[in-house]
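Every protein chain of the complex appears in place save one, which is left out.
And then chain A:
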Amino acid sequence: MSATVVHSLWTTAADPISKIPAPKIEYGQLSPTLIVVGAALVGVLVEAFVPRKSRYYAQVFVSVVALCAAFAAVVALAADGYGTTKAHIAAMGAIAVDGPSLFLQGTILLAGLVGLFTFAERRLDPAAHGNRVDSFAAQAASVPGGDSEKAAVKAGFTTTEVFPLLLFAIAGMLVFPSANDLLTLFVALEVFSLPLYLLCALARRKRLMSQEAAVKYFLLGAFASAFTLFGIALLYGYAGSVSYARIAQVVDGTVTNVDPALANTMGNDALLLLGSALIVMGLLFKVGAVPFHMWTPDVYQGAPTPVTGFMAAATKVAAFGALLRLLYVVLPGMRWDWRPVMWAVAIITMLGGAIVAITQTDIKRLLAYSSIAHAGFILAGVIATSKDGVSSVLFYLAGYSFVTIGAFAVVTLVRDAGGEATHLSKWAGLGRRSPLVAAVFAVFLLAFAGIPLTSGFAGKFAVFKAAADGGAAPLVVVGVISSAIAAFFYIRVIVLMFFSEPKPEGPTVAVPSPLTMAAIGMGVAVTLVLGVAPQYFLNLASQAGVFVR
């Protein structure tokens, strides 16, 4: 064979390849996610190779360093102007690097860091056989109450896998609000959901309840994911693309270069309406909006409390971020179709969450229903469809996530012989036994209730103002009415803590390690700072209030 033949073979073989451009990946701009994913993989390796005794320390170290580094990366990107002037779409149209992305990623990372502190807490449960234990099962695979469980406890096993799982979940959450095409959105959804299902099942105490919660969450979550996927398929069928920008153009009717296939489907509004409704449904499931909230109380109650706190905060942040982007970037053209529906959802979510919460007797279920009511308040800001609406939601989420993690961290402290004493009757007179813990919890409850000078009030004011500006005054009225209803049960807990006589066999308050103290302290600090001097953070949120298209 002559050289020329070889050469032509080369070129003909290489020709089709050269027509596929190498993807251009902006590694720097994706670094927050990449750092967290990398650390999660390192965590898996630690699980495999590091001796059992030192795994806990190695995992905590890796996770803390990764989350701090990722947060630093977010700050660096924001300082570089990626949140405002340099906002653009990275990774071949898959990821948007813009204000809302960076703001929410920062929030998720901080919430994740604080959540991690509660994950790593090992001083609350009494030491089992001389080993310090955390909130997680000794060995997830062993049957609850069985011999292998006893053996695992005796051997001092701990489930250090929770740290990489947490990091994977965070990584998914980082991508979720910045996903700029439907497939990335779905992959991110699964990446953060699956570790959460697992984490829910890992409680050290009340394991059956925890596993039940995980199964419920998984089944319902799988349904929701299936709906989302179906919706994505329909929307793809409608627009011929999964890219947000392209779909938005098709919806608006501003699309150029229409090929015959697209021309055929474009007019089919059934595909568009059904598809977007199904995707929105999947997202509303994740934020826990009525009527897709059924999983919330059971899962919040059954999951290990640190997981509940993290999940309640970070999932909401991520899912609202994705919802905002979907509604503001992809579907602004059909605003008049989705607004009435979202109005209805917001109203029943606010009222439903607040009313049902009144009858709750378990503190974790109570907080679950309260989180539903809060989802309703946030939806009021989403509906505003204005820049103010976006930034108010961003601000609300930032404030809310710290209150939530802090509140659940306090729940982990109140314990009796059976572990956490979550039944409300056991909280009677807590204020007399441990004034400080009760006072801190009261601060969180007041923030939930939206009392002025807490972050809850500033956030509520911001979203209601945006909603009123956007012409949704009735929604504001419903909002204040359900705030009043919600205030009732927050106050009931305060009454119980401060004005009831302590029971003789009541729970004790465990003295936590600096980890949980840091989580709670950060919650209180953020709550007060965002309540008293919110201007800086409002500025930040309002700078971050523009989506890149």
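FYI, a residue touches a chain if its C-beta (ideal position, glycine included) is under 8 Å from a C-beta of that chain, and two chains touch if they have at least 3 such contacts; residues count from 1.
The working rule: contacts and distances are computed from a predicted model.
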Choices "NADH:ubiquinone oxidoreductase subunit M", "Phosphate acetyltransferase", "Choline dehydrogenase-like flavoprotein" or "Heme exporter protein C" - which one is the UniProt name of the chain not shown: "NADH:ubiquinone oxidoreductase subunit M"
Which of these touches the unseen chain: A:Val215, A:Leu262 or A:Ala487? A:Ala487
Which residue among A:Ser434, A:Ser455 or A:Thr516 touches the omitted chain? A:Ser434
Of A:Met92, A:Met209, A:Ala468 or A:Met517, the one touching the omitted chain in the full complex: A:Ala468
Sole touch to the unshown chain from A:Leu124, A:Leu446, A:Ala519 or A:Val548: residue A:Leu446
Residue list for chain A contacting the dropped chain reads 432-436, 446, 449, 451-453, 457-458, 461-462, 464-465, 468-469, 473, 476-477, 479-481, 483-484, 487-488, 491-492, 495, 498-501, 534-535, 538-539, 542
